[in-house]
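Before I ask anything, let me first share the structure, which is written out below as structure tokens.
Removed from the display is one protein chain of the complex; every other protein chain stays in position.
As written, the chain order gives the labels A and B, with residue 1 at the start of each chain.
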Amino acid sequence: MNTIIPNLVIPDNQTKTVIDNNKGILDVQNLSAWYGKTLAVKNISMSIKSQAIMSIIGPSGCGKSTFIRCLNRMHEVSHGGRVEGCIMLDGKDIYARDADPVVIRRRIGMVFQKPTSFPTMSVFDNVAAGLKLTRFWSHKMELEEVVERSLRKAALWDEVKDKLNQSGASLSGGQQQRLCIARAIAIEPEIILLDEPCSALDPASTLKIEDLMRTLVEQYTIVIVTHNMQQAARVSDMAAFFLMDQDRSGILIEYGPTSQLFTNPKDKRTEDYITGRFG
Amino acid sequence: MKATNRGYTRRKWVNRLMLGLSSIAAGLAILILALILGYTIIHGLSYFNLNFLTQAAKPVGEAGGGMRNEIFGTLILVGLGSIIALPIGLLAGIFLSEYASPRVASVVRFMADILAGVPSIVVGVFVYAIVVRPMHSYSALSAGVALAMIMIPVIARTAEESLRLVPNSMREAALALGITRWRAVIGVIIPGAMTGIITGVMLAVARIAGETAPLLFTALGSQFGVQGLLKPIGALPLQIFRYAMSPYKSENQQAWAGAFLLVILVLGISILVRWVSNRKRI
Partner (left out) sequence: MATKRNTTNMITPGLANNRRLGRRSGFSDRIFSNTTLVFAMVIVALLIGLVIILVKDAMPAISRFGFSFITNSTWDPVKEIYGALPAIYGTLLSSLIGLLIAIPISLGAAIFLVELAPKWLKGPASFIIEMLAAIPSVIIGLWGLFVLVPIVKNPIEIWLGSHLGSLPFFQGPPFGVGFLAAGIILAIMIIPIITAVSRDAMRAVPNEQREAMFALGATRWEMIRQSVLPYCRSGIIGAIILGLGRALGETMAVTMVIGNSYKLTASLFSPGSTIASTIASQFGEAATGVSVGSLVELALILFGVTLLVNVIARALVWRMTSVKVAKE
């Protein structure tokens, strides 16, 4: 089984996690995030269910992107980024002092708003980038298998199978974004984060990616930030509504099943946003 | 009314005069280049022949003779200087772009700019003191070190500028794949900056190929051809200098032939590199 990572052996009896069926795969506890001195998100707590699509909605500037970037420790890559609180992945805090952000990012992948395929690499190398640039590959045939399966899962294989050696930048915007998705799933994460993945795309590509998410969720957990409420209603199982409080920090107003948030919101501010009274 | 008319006519003429003068100035600058380049190529070509490339220098009075050893010498010195300067310059540039805090970066950048502005003869004196004197011998090695010292700040700064042009979204996309920072730099960011880096390196190479002053007291020149890295060595620009100052006409002519070769080489690289990088930008 372990042909990809020859030296990796985890004896099962050494992991000390406890499974609690009520807890989600990712447990956010009192998370606050700063840019320098500015508090961007304040005290967020939620439990992200496994193998479901969760959408994060809310008006611009209320910390949605900041929050999602905390989930895979990308926030600290930004200038002055700082985080307090903890996020439990399988019972272990990803912000623990001895936790390695590199390993965490392999388990929690991310697709960004602007399709960033690597222009100096071919389509094939783009998808394989996550594998080639770590230690986790041995020979060419396995790489080819991985690339094909990732592209098939991203619903891109048929469109690029003859173009594998062309530059990643030669694809259209929608194709590039699916390429980024293929690249993210090639390293087999457990959770995929999508930060407004369709905002730079045309409606046809957007629909393709929404369909893609529904097939991917059978295997992965998906968290998507979107400013498009209809998209959230179409696609997600759970929804989280963020808003800015009087100190201009983002807070979590309501979190629950999408159908409930949209038809019967518990908080009046949620209802105001859904019905379009502001934002 | 008449006064304003006269005033305006005068202004018009001043305008025409000054603009005409500045066009002449630009034409003059281009003309000078054409003169020097044209004369060197035409005059040098007339003394240039196959012997020049294939034969070693002959004593005055004997026909034929060339600069074969010195051409080799230049190739060796350029290679040596590049081997030393490339890793240092590149890694320093990576440091400045990817890892340095703003304050440290500005200090190092400042020092690199100062080093780049040191006259090449001062570099030669310095390398004489730290390499030639302790070794008790002029050597190709010391000349390579001197040329490297000229190249390093240039390569470091152009590498840094090229790396900075890589958009941050690329860095984030690479890190989000769960790869270590250094693999992201080497596997994604440097390839993204490769054109700029190569341009900077080639321009540095073209520059040191023509440098003479630092070779005066490091390579020294050699009548016995290439004797190894620890012995004196001849070089094309050095030989051009010596032959130019020589009282013998035949040696002056060889200097012109050498100048022809050198200018074709140096300008060829410079023009090619700039042309390619301009095209890529478009």
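By our rule, a residue touches a chain if its C-beta (ideal position, glycine included) is under 8 Å from a C-beta of that chain, and two chains touch if they have at least 3 such contacts.
The shown structure was predicted, so the numbers you read here are calculated from the model rather than taken from an experiment.
Screening B:Leu75, B:Ala100, B:Ile198 or B:Val276 against the full complex identifies B:Ala100 as the residue touching the chain left out. Considering the complete assembly, chain B touches the hidden chain via residues 11-12, 14-15, 18-19, 21-26, 28-30, 32-33, 35-37, 39-40, 87-88, 91-92, 94-96, 98-100, 107-108, 111-115, 117-123, 125-126, 128-130, 149, 152-153, 156, 180-182, 185, 206-207, 209-213, 216-217, 237, 240-241, 244-245, 252, 255-256, 259, 262-263, 266-267, 270-271, 274, 278.
Operating definition for what follows: only the chains that are shown with their structure count from here on.
Contact residues on chain B toward chain A in their complex (touch as defined above): 169-180, 183-184, 187-188, 191-192, 194. On the side of chain A, the complex with chain B involves touching residues 72, 74, 77, 102-107, 109-110, 112, 114, 116, 118-121, 129-130, 132-134, 180, 183-184, 187, 189.
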